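Below is the structure I would like to discuss, written out as structure tokens.
The other protein chains are all here in position, but one chain of the complex has been omitted.
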Amino acid sequence: MNKREFLQQVVAFLPAAGLLRMLPGTAEAKELVGAPANDYDPTRHWYGMGVDVDRCIGCNRCVEACKAENGVPDEPFYFRTWIERYSVRADGETTVECISTRPAQPEQAPPEDPAVVRTYFVPKLCNQCAHPPCVQVCPVGATFQTVDGVVLVDEKRCIGCRYCIQACPYGARYLNPITRTADKCTFCYHRITKGLLPACVEVCPTQARIFGDMKGRADRLVRFQRVNMISVLKPDLNTEPKVLYAHLDGEVR
Amino acid sequence: MKLPEQVTRLGIVIAAIVAVVLLLRFVILPASLFSARPHQMATVEREMAKPLRHAGVAACRECHEEEFQAKYAGKHRRIGCENCHGPSAAHASDENAEMPRKPREREDCLACHGFDTSRPNGFPQVDPQQHRPGKRCVSCHDGHDPVPPKTPTECSGCHGRIERTKALSKHAALPCADCHVVEEQHMTEPRSALPSKPGSREVCGRCHAPDATDAAASKATVDLASHGGTYVCWECHYAHLPEGRK
Partner (left out) sequence: MSGAIPESLLEQLGHQLSQVVGFIYPNEVETQWAILIVVYPYLTGIVAGAFILASLVKVFNVVEVQPIYRLALLTALAFMLVAGMPLQLHLGHPERAYEIFFTPQPTSAMAMFGFVYLWYLLGILLIEIWFEYRQQLVLMAQKSRGLMKGIYGALSLFSKDLSPEALAFDHRASKLITIIGIPSAFLLHGYVGFIFGSVKANPWWGSVLMPIVFLMSAIVSGIAMVMFLYILLSLVRNEKLDMRCLDKIGLFLLVAIIVDFALEALDYIHRLYQSEESIGILSELVSSRLFTSLVVVQLLLGMLLPLLILVLVRSVRFNEELRKLLYFTSSLLILLGIFSMRWNVVIGGQLYSKSFRGLMAYKMEITGIESLMTALALLALPFLILTVLFLLLPPRWMERNAPTAAH
């Protein structure tokens, strides 16, 4: 090749290397990380979660269980999962509050507003996107997606630049103030790979949260997808979330 | 073309730097330093090895089969033990270590059953200020089989909000069964056997048609033939509070 071609290739290299990775279907894009050899075969699983908004009673037990299971700081600034309350009025005006940041006052029933036509709770958590923007922006590859569909953070290599936290459209990530690395819901990876349920699913009293395997044959999540109209959060951003909502209201962001 | 002396010198310096970098990258330093993959795989291992704090129902059941069976017969059958008793993995491996909490205070039950307007219709709730204030729930209800001392016979036992709404309306005296057909299964599997809603306008017409015999509704009669097209009445009128909220 001549000098011009060489220079063109060099100039194109840097951004092209990045762009190539984004093309769907390229071999490198499909390179996901798997678990080491033992009797758990990650290639046989593709985990997701179903959330039935109609069933959530806003008891916050999932939030407490998650914090206990995963060592999330108790302070109301750090959540791997949380509950939102929506109150929609007939004219479309909607009020939203996060009930997980305030201490519960069970003896005091919250006031009722007669103008509200519908009101409900929505559990939120990391959507473990199939096309995660957080993984895309990590400069050192400390956050990545496993073969079985869970996005993890390597707390030994994360440099704490916080770019992934900025890139997440769902507010699912935070910087762990102890480890000073990015942190988020892992679907309780240490539990699901042993056949247990994530802590939030384990304690949910009304089966508002369904954990499952999209590659499963007799699987709760597959049935969930069969019998419900499914929505995801912010579909226009094309993150392909794997947390599937049933009975999700249009007001929910 | 002979390169000027300064360019040769600069070239040597640049070449030396490049050579050192390449040498370090490809020869001296181990390849694992330059790949994220082995670290990602190590992370997966590390993540899988994290300690469990919740044991899961199957683990509790190994020793507490009696409680499990008692729970399984009642309304709390689908609730994980650790929802109320807290994370118990430590106890499951060593029964003398860290006894799980016993949720005996009101707030433990009110967290789910205290009235909250955003809770789904039909979820059993009580008004904490009205329902035995100050008394602990466990004095009447067993957490494993929380059958109330008096099983409610009225729909208002679970549908308190609808009952309170209806109580303010002109339909206050109407029993639920007048309009809704409720199967037995609704008491045990509510979502699997939903009560029916009136299928025809004639159901409401029993009171609201011009030729109806009920005096109470005589002020609110409509000509069923011309009013409201082909819609069933409750598709526009909220029957629990037909006057509408102010």
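Per-chain residue numbering starts at 1, and chain names A and B are given in the order in which the chains are listed.
Here, contacts are C-beta pairs under 8 Å (C-beta built on N, C-alpha and C of every residue); 3 or more make two chains touch, one makes a residue touch a chain.
Just so we're clear, the structure is a prediction, and the values are computed from it rather than from any experiment.
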For the chain left out of this view, which of A:Ala115, A:Ile178 or A:Ile230 touches it?
A:Ile178
By the document's definition of touch, the residue of A:Asp52, A:Glu84 or A:Asp213 touching the omitted chain is A:Glu84
Just the residue numbers, please: which parts of subunit A touch the chain that's not shown?
14-15, 17-18, 20-22, 71, 73-79, 82, 84, 94-98, 100-101, 124, 133, 135-142, 157-163, 165-175, 177-178, 180-181, 237, 253
For the chain that got dropped from the picture, name the residues of subunit B it touches.
4-7, 9-10, 13, 33-36, 39
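We adopt the following convention: only the chains that are shown with their structure count from here on.
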Between subunit A and subunit B, the Cα-mean centres are separated in Å by 18
Residue set of subunit B touching subunit A in the complex reads 36-37, 39-54, 56-57, 76, 78-80, 82-83, 86-87, 106-107, 110-112, 114-120, 123, 127-129, 245-246
List the residues on subunit A that touch subunit B in their complex, please.
33-36, 40, 54-61, 65, 68-70, 85-87, 104, 106-110, 112, 114-116, 119-121, 140-142, 144, 146, 152-157, 186, 189-191, 193-194, 196-197, 199, 202-207
